[in-house]
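This is the structure I want to talk about, given as structure tokens.
Removed from the display is one protein chain of the complex; every other protein chain stays in position.
Going by the order they are written in, the chains are A, B and C; count residues from 1 in each one.
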Amino acid sequence: MTQLPGLLDIEAIRKDFPLLDRVVHDGKKIVYLDNAATSQKPRQVLDALNEYYEQHNANVHRGVHVLAEEATALYEGARDKVAAFINAPSRNEVIFTKNASESLNLVANMLGWADEPYRVDSDTEIAITEMEHHSNIVPWQLLAQRTGAKLKWFGLTDDGRLDLSNMEEVITEKTKIVSFTLVSNIMGTVNPVEAIVRRAQDVGALVLIDASQAAPHMPLDVQALGADFVAFTGHKMCGPTGIGVLWGRQELLEDLPPFLGGGEMIETVSMHASTYAPAPHKFEAGTPPIAQAVGLGAAVDYLTAIGMDKIAAHEHAITEYAIKRLAEVPDLRIIGPTTAEDRGAAISFVLGDIHPHDVGQVLDEQGIAVRVGHHCARPVCLRYGIPATTRASFYLYSSPAEVDALIDGLEHVRNFFG
Amino acid sequence: MTQLPGLLDIEAIRKDFPLLDRVVHDGKKIVYLDNAATSQKPRQVLDALNEYYEQHNANVHRGVHVLAEEATALYEGARDKVAAFINAPSRNEVIFTKNASESLNLVANMLGWADEPYRVDSDTEIAITEMEHHSNIVPWQLLAQRTGAKLKWFGLTDDGRLDLSNMEEVITEKTKIVSFTLVSNIMGTVNPVEAIVRRAQDVGALVLIDASQAAPHMPLDVQALGADFVAFTGHKMCGPTGIGVLWGRQELLEDLPPFLGGGEMIETVSMHASTYAPAPHKFEAGTPPIAQAVGLGAAVDYLTAIGMDKIAAHEHAITEYAIKRLAEVPDLRIIGPTTAEDRGAAISFVLGDIHPHDVGQVLDEQGIAVRVGHHCARPVCLRYGIPATTRASFYLYSSPAEVDALIDGLEHVRNFFG
Amino acid sequence: MYQELILDHYKHPRGRGLRDGDAEVHHVNPTCGDEITLRVKYDGETLTDVSYEGQGCSISQAGASILNELLVGKELGEARKIQEVFLELMQSKGKIEPDEAMEEVLEDAVAFAGVSKYPARVKCALLSWMAWKDATAQALGDAERKTA
Partner (left out) sequence: MYQELILDHYKHPRGRGLRDGDAEVHHVNPTCGDEITLRVKYDGETLTDVSYEGQGCSISQAGASILNELLVGKELGEARKIQEVFLELMQSKGKIEPDEAMEEVLEDAVAFAGVSKYPARVKCALLSWMAWKDATAQALGDAERKTA
């Protein structure tokens, strides 16, 4: 087996993930390289879900019976774990949502309904980038349409990086919010947070960082990032589906208006008027995704026990190896950074003029799961003049042998359509 | 054991629910009477969740690999099951949300951003009732505040029913939307849908029915209801947390604008403009609660196999028995209908001047889980001049013996504080 | 959690009723409807009376009664110290086992130790204590304004 410096004990880790034993297409063990879409779940997370449902299930808050107290302690305990995982100054800054998309929409809506100085209206601007996931584009397009604000964005360089050369034009005195991804889900690019945050702070704009592709893969410290809001999603980081996180600075969460109304988010309700609970509850209307938060807490424990720095090192090694081996495949062109520096473990490419759908399908027949399409980042495809890409993306359980399987698979694809 | 006509085979059913074997407070088997807050989950639902995560987990839609296709088929299959469960004319009318609260907010927001003739604005009115759950009050208060629309409501009679005597004043030619609960979560009242829907249709208002306390307990037929939207939540009907449903009439879902923006809900995105996918996807931004939808599908299968009419008959028998036995408790006053006719299996009461918190706590010490407080329906408490109630609520696994345990427990409470 | 002593204070509240005071506050716990109206009376630094009316659960009502018993007659500094120790105990999630030193300060109020294990009830226990703190701040503010 190929040995690379920095690899985790993959064999031991893979034992934690039941799905990795899955056999497809008559006897082929799955090679799961679609981790940027969603990750697999360790036994530890599934156990936490089962234990929750079998032993402690109840609705949270305000219950005096023992199950309600246990469920509340587990749910709020998950908040503590997530707060520690991202180094939040306070647990009350951690809001549970259903996914990163809701977290991003939540901020857009807060700002649309906010009072001054936060309010986004027709005199103001919003700044994003051309490499955002649709979930960090469409909420701002909707907000711009509905308020009359102007939407601006950073373009991309030919090698898949943000073009910050016109920083002063994109982020101006009118900008109220700058929202960008820490790591691109399509190209793997890691973006230069500091430069953007500095400019935003200079003009008094708030900063929202989409950490959906960062939280699963590297140490995340919201204080070090210097942003005002950070969003991410549970299912990409070994957690269940149905859970996302929005972290926000406490003063902002106090000042900004609620979004969804309902049970849990109120202080007191009468037919004539209601008052709202303090954050985080103010932003959590209705019965929250209780089991899913508990599952995310278990995922965070799992990742922390291995060590986020070790996971980052592992993925860096795998990415470096994959880039090296992909360079051996004739007619293959990587869309995005072509070195492992400042990039994550998602690698998009095109293979001659074979359509990605065909690449993906023939790889699938060999048991290799990659994603094909525009990866919810169609503007990137438009920018590089391609209809779609094939994307292989790695995680803590990915092995060099899986990279080798991908390379062999691509060889087969070329022969098949050659 | 007490035998009542209409009871299900409780012993067999209880074996499906692992939590019902839970022992609390040094050896007391739990008596779970907090079903209106959330239900317990049968083994069949937990198995479906585990199988999903262990065998098929992938992100849905647009994937060409086998896991993505399986996950998509399971997720969309759950939509088919839910559509059949509520007799929806089309599967495309079933939108998955995170809970009933999101479903209700979704409608409020659609109407706030809609064009004519649906648009709620300062010339229009919204009608609700005084017995709504906070999740069907606060979204309308927010909408009214933000659009200038006027919020009106039906009051309550002394015996816990809607007072429809001023129908013409509450629902007028200006009313755009009438939203009310089919079954009250605090008093158990089943509301007269037909009369309200008829009046709403007469004035051309849309109707949203909150079926959160109905879907788990009785056959639900959205076509027979005659409403335009129906909302409910998975965790109260044997499903997982983190999943809710909004059913809406197809033409409306076509005409109304989206709410959350992001991946999955788009047709095509460029930096300058986006177009949206047809419903239901238009209203499902981001990675959906995949496993939770699959779990809800399993819950619906489970309930259907037993039969919703049989479940309703079982609960009716239990409710009748409980009301009879509660009448034996001195100083106990039921808040809500005092017969089992046109009422569900949630029974609220006050016990002399012993505060519900004390009632609940002393019951808990005996292993009996009830809920105490305002049950997210504070206006009802205000209406009846009480700070809170104690609520016992039953489900398909509730037994006459559990009613007896409650009565004994209340006797103990009285002695304790007597 | 229902110590004999708590039940006793609940059934036989000490010093209940509203009497003359320097300041009055009304506090509510919106989740359960516990309510208290509380007045404080100071003679210089000495808390000479805490009078109150309220409704709610045994814990909140016993809390007011024990507060009255414990604080009336104390110097402000001492009363504040008692309040702080009580707060610490109630926020301990059942982890503080009251020792002799604590018992010396809190006297009968150590009976509330068990309540701290029930997060939903801690607010009830603290209701009157928060009201007292608030009323005291108002009374002193008024006093300061008067001497100013």
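Just so we're on the same page, a contact is a pair of C-beta atoms (placed from the backbone, for glycine too) under 8 Å apart; a residue touches a chain by one contact, two chains touch by 3 or more.
Every value quoted in this text rests on a predicted model; they were computed, and no experiment measured them.
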Message: If I'm reading the header right, one chain is hidden. Which shown chains does it touch across the whole complex?
response: A, B
Field: Residue of B:30, B:64 or B:167 touching the missing chain in the full complex
entry: B:64
Task: Among B:168, B:267 or B:411, single out the residue that touches the unshown chain.
output: B:267
Field: Touching residue (missing chain; options A:43, A:174 or A:357)
entry: A:357
Task: Check each of B:72, B:109, B:241 or B:292 against the chain that is not shown and name the one that touches it.
output: B:72
Query: Please identify, in ascending order, the residues of chain A that touch the omitted chain?
result: 355-358, 361-362, 372-374, 381, 386-388, 416-417
- prompt: Touching the missing chain, which residues of chain B?
  reply: 62-64, 68-69, 72-73, 267-268
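Convention: only the chains that are shown with their structure count from here on.
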Centre-most chain [mean C-alpha coordinates]: B
Query: If you average the Cα atoms per chain, which one ends up farthest from chain A?
result: C
Query: Using CA atom averages as chain centres, what separation in Å is found between chain B and chain C?
result: 40
Field: Intercentroid distance (Cα basis), chain C paired with chain A, Å
entry: 48
Query: Centre to centre, by mean C-alpha position, how many angstrom separate chain A and chain B?
result: 31
Statement: Where chain C touches two or more other chains simultaneously, the residues are 31-32, 118, 120-121
- prompt: Out of chain A, which residues touch more than one other chain, so two or more?
  reply: 62-64, 68, 268
